[in-house]
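Only one protein chain is missing; all other protein chains are in place.
Chain naming follows the written order as A and B, and within any one chain the residues start at number 1.
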Amino acid sequence: MSEAPTRPRSRGQLLFTIGIGMLIALLVIAAFGPLIAPYNPSTTSPNSLAEPTAAHWLGTDSIGRDLLSRLIVGGRSTLIITFAAVALALGAGLVLGLTSGYLGGKVDLTIMRLLDVVFAFPVFLLAIAVVAALGPTVRNLILTIAIVYTPAMARVVRGPVLSVKRWDHVEAARSVGVGEFAIALRHVLPMVVSPILVQTSLILANTIFTVTALSFLGLGPPPPDPNWGSMLAEARQFMELAPLTVIGPAVAIVFASLTFIVLANGLREMLDVGSR
Amino acid sequence: MTGAPATLLEVRDLTATFSRDGVPSRVVNAISFDIAPGEAVGFVGESGSGKSVTARAVMRLAPEGSSIEWGGRIRFKGQELLNLTEREMRDVRGRRIAMVFQDPMASLNPVMSVGQQIDDMLVRHTGVSARAARKRTVELLSLVGIRDPQIRADDFPHQFSGGMRQRVLIAIAVSCQPDLLIADEPTTALDVTVQAQILRLLMRLRRELGMALMLITHDFGVIAGMVERVYVMHGGNIVEAGEVDALFAEPKHAYTQALLAAVPRIESTRRPA
Partner (left out) sequence: MLRMILVRLALTVPILLGVSIIAFGLMRALPGDFVLAAAGTTSVSDEVIATMRASLGLDRPIWEQYGIWFGNALTGDLGYSFATKKSVASELLPRLAVTAELTLMAGLLAMLMGVTTGLASARLRGRTDWAVRGLNSLLLAVPNFVIATLIVLLFGLYFPTIGIFNYVPFAKDPLGNIGSLLLPALSLALTVSVTISENTRAAVLEVSSQDYVMVARAKGLLARTILGNYLVRNALTPVITVTGLQLAALLGGSILIETIFTIPGMGQYLFDSVSRRDYPVIQAIVLVSSTIVLLMNVLVDIAYARVDARVSYE
């Protein structure tokens, strides 16, 4: 009953290309947002909850601010926090995962136990608690999210390291006297790259969720900068009157997450990581 | 149908074609053979010779996830098997033709007791009640040489050794008294000491139940004493066929000779002609 299999590699490349395209769109918006936006996102007007018109392509929100502009500029803080947090988590995860996996033994055990503590928390609740305690500044958000995702990253890195460590050419290099650090860098690291790329994309998608969810609850970067999560929350009040105020941010959030998921799927099929 | 057919299984021009990524490859090349009722026939060849695929052909069991195209004719008790629907084929499998596979370690469902795995066979094909099935199951376990069958029937596969698991699998295979039992490398995965026991068990059951036996193996040593006739396979073809004794004494085909030479013999000084 099985049809001829489509070749994963080319489909992967297609997905990857689409993902990159979406990513570029996101980055452009993040970088040049205020320049592209037709209006100043904070400018209020008496023309509230307006339908889409030529002047306001997506209408306005409850205090007359142009929705399109707010969406464009709103992506900025979300994306900056996302990228910064994941970059940090990646760095920390790499260090911890490589060390733990490569050195093994007691070091491995200790590090993993420590990470287990963070892992035990429902991730989102932990983020809420921390941000609540330390205050919702951009810096705190980045740090919190980075800490929360570091264990996942470390685990992803550690896995391949553990298996590669035993490979023959690593043994060979060791027997010739190549230093441990050099071995780790030149032999182990390249093998680890593919699963890390895939995981990073997935974690990026997840982070978008966490950041927008936090701002939805009012724990995101404080106003007046718009961001998608809080826009969604505010829109709830009058949503039947102006559905676009809900649909706009919703689509934006989904687009951003989808970018990374498409990238992850594309990478997965291209690099043949865990293909079935 | 007037009168029972003389041949139990009549295979003509059987071909099996694998398709991988749209590229077909023929693994069995228009072979023909017969098995009479109650007869024991051996199929010998190295791996890749197509002997296992031939066995699967009779049961029409393609491996999961791959597709095989069968060609030719397989007449079993006068009925053309390749024309049957999958549903009709399910009525044949286990009931009329049964099979024992190579690796007993992975062949039993880990989450069902061994008793249940014989029960479900009996209930399915003979429609008896669960209680009657369990009674018969215990008898079968005893028949294949499992001690304390009453208790052991409730044990799980991981509580049995490899040899015992193979006995259970044989019990499953003969439970509905099939006309033909196909054994595909039944002893290859077992310890040498256990191999002989299993082979003796198969011989005994065949005698007592009057089944025909199709024994597939790569080892000529296994064939000796077990079967009456042998087909030698190589590269998807039958290269030689004949009575066992004749073949041992005077193998005609170069390949048969090579296979025979590979068997360690007591009379080591003499080599086959």
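Note that contacts are C-beta pairs under 8 Å (C-beta built on N, C-alpha and C of every residue); 3 or more make two chains touch, one makes a residue touch a chain.
Computed from a prediction, not measured in an experiment: that's the story for all the values here.
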{"item": "Sole contact to the chain not displayed, among A:Leu35, A:Ala54 or A:Val117", "value": "A:Val117"}
{"item": "Contact partner of the left-out chain, one of B:Ala98, B:Ala153, B:Leu202 or B:Leu260", "value": "B:Ala98"}
{"item": "Of B:His125, B:Arg152 or B:Arg206, the one touching the omitted chain in the full complex", "value": "B:His125"}
{"item": "Residue among B:Ser32, B:Gln79 or B:Ser107 touching the omitted chain", "value": "B:Ser107"}
{"item": "Footprint left on chain A by the chain that the document does not show", "value": "1-3, 113-114, 116-117, 120-126, 128-130, 132-134, 205, 208-209, 212-213, 216-219, 232, 236, 239-240, 243, 246-247, 250, 253-254, 257-258, 261-262, 265, 276"}
{"item": "Where the missing chain touches chain B, by residue", "value": "59, 61, 63-65, 89-95, 98-99, 101, 103, 105-112, 120-121, 124-125, 156-158, 169, 172"}
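One rule holds in what follows: only the chains that are shown with their structure count from here on.
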{"item": "Approximate Å spacing (C-alpha centroids) for the pair chain A, chain B", "value": "56"}
